[in-house]
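Just one protein chain is left out here, and the rest sit where they should.
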Amino acid sequence: MSTKYVDSVSSVESTAHSENYINAKKGLMSWIVTLDHKRIGVMYLGSILFAFMLGGLMALLVRLELIAPGRTIMGPKTYNQVFTLHGAIMVFLFIIPSIPAALGNFMLPILLGAKDVAFPRLNLASYYIYVVGAIFCVASLLMGAADTGWTFYTPYSTTTGTSVVSMTLGAFILGFSSIFTGLNFIATIHKLRAPGMTWGKMPLFCWGMYATSVIQVIATPVLGITLLLLIMEKVLGVGIFDAKLGGDPVLYQHFFWFYSHPAVYIMILPGMAIISEIIPVFSHKTIFGYRAIALSSVAIAIIGFLVWGHHMFTSGQSELAGMIFSFLTFLVAIPSGIKVFNWVATMYKGSISLNTPMLYALAFLFLFTIGGLTGLFLGTLSVDVHLHDTYFVVAHFHYVMMGGTVIAFFGGLHYWWPKITGRMYSESLAKIACALTFIGFNVTFLTQFVLGSRGMPRRYYNYVDQFQPLHAFSTVGSWILGLGFLLMAFYLLASLKTGKKASDNPWGGVTFEWQTPSPPPEHNFNYVPVATHGPYEYKS
Amino acid sequence: MNMFLLAPFMPLQGSEYAKSVDLLYEFIFWLGVVFFIGIVGSMAYFVFKYKRVGEPRNIPQFSHNFALEVTWSVIPLIIVIVIFFWGFDSYMSNRIAPNDSLEIKVYAKKWQWEFEYPDGTRTLGEFHVPKDKPVKLIMSSDDVIHSFFLPTMRQKMDVLPGRYTTLWFQPTVEGKHQVFCTEYCGDGHSEMMAELTVDSQDKYKEWIENGGLDKDTPLDQLGARLYKSRNCNTCHSIDGTRIQGPTFKGIWGRTERITGGTTVVVDENYVRESVMDPNAKVVEGYERGVMPTYKGLLKDREVNAIIEYMKTLK
Amino acid sequence: MSSGNHSHHVIPVKVYAAIFGALLVLTYITVQVSYFNFGVLNIAVAVVVATIKAMLVCLYFMHLRYDTVFNRIVFFSTAIFLALFMGLALLDSGARLPVKPSQFADNSPVPVDRTAEAAAPGAQPAVGGAEAPKSATPENKH
Partner (left out) sequence: MSTAIHGTSHGHSQDHHGHHDHPEYLQHHFSDAEQQVEASKLGMWLFLVTEVLLFGGLFVAFAAMRSLHYESFHEGHEHLSKTLGIINTVVLILSSFTMALGVHASQTNQKKKLINYLVVTLLCALTFLVIKYFEYSEKFHHGLLPGRYFTAHHENPHVSIFFGLYFLMTGLHGIHIIAGMSAIGWVLWRAIKGHFNSEYYTPVENVGLYWHLVDLVWIYLFPLLYLLP
């Protein structure tokens, strides 16, 4: 156990126990202008869960429409707007900020043993920029939402009448929120580690956040310039991306995917970071291959910049470019594989307790393995030509983004819920919700692999009759999935009121956050934490 | 040997190339199953075997094993490189069309495909090709990016405005094959389908001789088929609801007010004129310049067929 | 209390003046070079001179030379990512040129913007073939 350097007076600790970051200051203003990374994390958590509900609603509408060919509940134009909003809200408003900005903001400084992030004011600014960006996206929803898909491909996006400018402006602003979070975390990890915490003693969550922040800082500006060029293309008709005016639509795709593929690693790396925290604690065993997992996070971050062309194998790209991108895509698959092997190896000869966070971690391993392996189909040139832009791709990225990041996010939420709120949630309800989510997810998306292989194209409002049974099956799955999340919302909110008090260390973890009261005091620790050993060293 | 276990997963194998793609698809699939069982199986086994009972005591705390980690890095690396080369090889073999292939020009425009044969025959929404002969499609778009997808031939290529992209296949199975548009292109994206019919050599010759017409089908049935295949249904409904153009239901013989005050009776001449020159007499309340001209796209017999079909729509 | 550690490195004014002079000289050079037409070489010279000037500003004006190693890595990694982006994005810009007629047997011109014709009433939709169509995306004389 990490020795407390300054033996704080026990009386102080007990009084401090009741005084924590939530009740340290009262009143709405104390939340609105807070500089405390924990409060900003909680505010982010509330906002992204709201965005998740909104995006999830859109998803249920899409699936409901597709239960039968032809018109079910909405016309083609509305359907296109709903699936565009589903994509844009889920990507820009939920999944990119979810783990880094919500859980990361709360946990990173504590895991490092720091009092706060490096630039607290920048952290608050990042949240308010997120809110402004969200307002622009929701405003676009009200003024005839964009119907271009979350990729805004030109020349369709520059010629459609819907409010593409408002949505792209929203995404442009959200980009800055993401940059500031990344910038903040890199400075924090470099400069604010506790005394004695070398890079080798840092918890793997911080390694994951570090790799994610590197991508956020380097890739997001290119999204900014891409959306700026798109807005100028639409407003001034500059003609860079519109073939009729002499531009090149494939150039837009290069610009867009140069950001968007690293963006999918911004999504998955934090998920992996959480899994690297959960599995050792619930197997009561030190992580297997710490160095391999840490370095593969950074490797994924770097190689992630080389592979964007695999989104464009059939876009009229030259065969040479296709070959290069296909080869590099396979290289980036290796670090992900190494991580999965290391997690499974960690469980070998451990003492595994199946609490809810561990259940989510196991679900992550199951779903992410399928997601990763189906990526091999899409990385292979000849098979991708058949599968590109079909439901196979939809299933693949849902398995990796939802089965991976969202499941890991909820695993992390359950893992740190006692620390964030000081309350325990009902374990039995949580297990049911996890089972529902797992079953609903597989029913919804396993069928879509088959749909895609049989040639069902993506973003189709109406489809030929032979696909109807699979679509209906997938829609039923989405209801089960929706039910699972509803149940989770219920018992988590209920736990705020009726949950029993959480102890400092409910799961027996050895990283810093379990040695401070839950919820933690305003300056995270009542003593100066010193890292004397690795993050997962258990006394066997 | 091609016992293709995953047949229900994939559409009909319409060409030899389709078979080679399916072989690679199957290889990756079974490889995935092996890895999946390995990972999830051992995970499940560990959860079952090392279930925590009471307080965890004397748990071995080994943290890495260099040899194991190297093996499970190198082996997947070799496997993925093999998959890469196999995929790249079959991709390249299918990118360069043989010289003697039948070149068909394909024009994509918002929500319909138009085909133009070397001898000038033009069809809309359907095209015929001879069996066992390479066919090369030279495609370009008139407005936004579309994508020509032939599932049964495992072929897909985006269709870009302002330049040509090509795609070729050699069909071996006769019959009708579905064509989809797979690059999102607006409201009618899911309607933008076409139909490839693979005929035997002589049947194709006969089809191409009389400019892609069906001799025997009665006019109103042909009209009904053309109503769908020529995409009239995208703008003109037959159940009375208004889309972008007036509905065909009960239109025959009705007098319509034309923008500019004059009126006209919907008869053969008006329909023929509106098909060939849509902006001549536009019914009041409808926009000009929306309906594309069908001049050169519909043979006289086909226009008569549509007229007969409209007569049946009471 | 100020510990004279390395982050407070003070560069003498003379060095700043020298760098300033060098920047002016380099600007003069790059301007003079632009008056002669060396074809592709011009781009190379322009970029090289600009990079030298940029390095001078970075190392001395921005103290990168006396800064922590990590800051240097951070700044020069942008050059790598930028080169990666430009290189792979423009790798096949040659393949994506509006296609020249010679590439096709019946040398049909660059795809014709038919909607422009179709919209114009009564215009015969120029469909490939011999007569030169009025096309909105004219050929590119490279």
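Letters A, B and C mark the chains as written, and numbering starts fresh at 1 in each.
Definition applied: a contact is a pair of C-beta atoms (placed from the backbone, for glycine too) under 8 Å apart; a residue touches a chain by one contact, two chains touch by 3 or more.
What you see is a predicted model; the values in this text were computed from it and never measured.
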Note = Missing chain -> touching shown chains A, C
Remark   = Which of A:Lys191, A:Arg291, A:Lys500 or A:His533 touches the missing chain? It is A:Lys191
Request  = Consider the whole complex, including the chain that is not shown, and state which of A:Ile67, A:Val132, A:Leu183 or A:Leu331 touches that chain.
outcome  = A:Leu183
Note = Where subunit C meets the chain that is not shown, the residues are 1-3, 5, 7-8, 10-11, 13, 16-17, 19-20, 23-24, 27, 30-31, 33-34, 37, 42-43, 46-47, 49-50, 53-54, 57-58, 60-63, 67-68, 70-71, 74-75, 77-78, 81-82, 85-86, 89-90, 93, 97, 138, 140-142
Note = Listed in rising order, the subunit A residues that touch the chain left out are 5-6, 8-9, 12, 16, 19, 24-25, 114-116, 118-120, 122, 179, 182-184, 186-188, 190-192, 195, 217-218, 220-222, 224-226, 228-229, 232-233, 236-240, 245-248, 251, 255, 521-523, 526-528
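The criterion applied here is as follows: only the chains that are shown with their structure count from here on.
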Ask   = Counting C-beta pairs in contact, does A-B beat A-C or the other way around?
value = A-B
Message = How many angstrom lie between the centres of subunit B and subunit C, each centre taken as the mean Cα position?
response = 39
Ask   = Distance-wise, how many Å sit between the C-alpha centres of subunit A and subunit C, to the nearest whole number?
value = 34
Note = The positions of subunit C in contact with two or more other chains are 96, 113, 137
Ask   = Mind pulling the subunit B residues that touch 2 or more other chains?
value = 143, 161-163
Inquiry  = List the residues on subunit B that touch subunit A in their complex, please.
reply    = 6, 8-11, 20-21, 24-25, 28-29, 31-32, 35-36, 39-40, 42-43, 46-47, 50-53, 56-65, 68-69, 72-73, 76-77, 80-81, 83-84, 86-88, 90-92, 94-95, 143-145, 147, 149, 151-152, 154-158, 160-163, 165, 178, 180-191, 193
Key: Residues of subunit A touching subunit C in the complex   = 190, 218, 222, 243-244, 246, 248, 250-251, 254-255, 258, 305-306, 308-309, 316-318, 320-321, 324-325
Note = The answer for subunit A against subunit B in the complex is residues 76-77, 80, 147-149, 153, 155-156, 159-160, 243-244, 249-250, 283-292, 314-316, 319, 322-323, 326-327, 330-331, 333-334, 337-338, 340-342, 344-345, 347-354, 362, 365-366, 369-370, 373-374, 376-377, 379-386, 388-390, 450, 453-455, 457-464, 508, 534, 537-538, 540
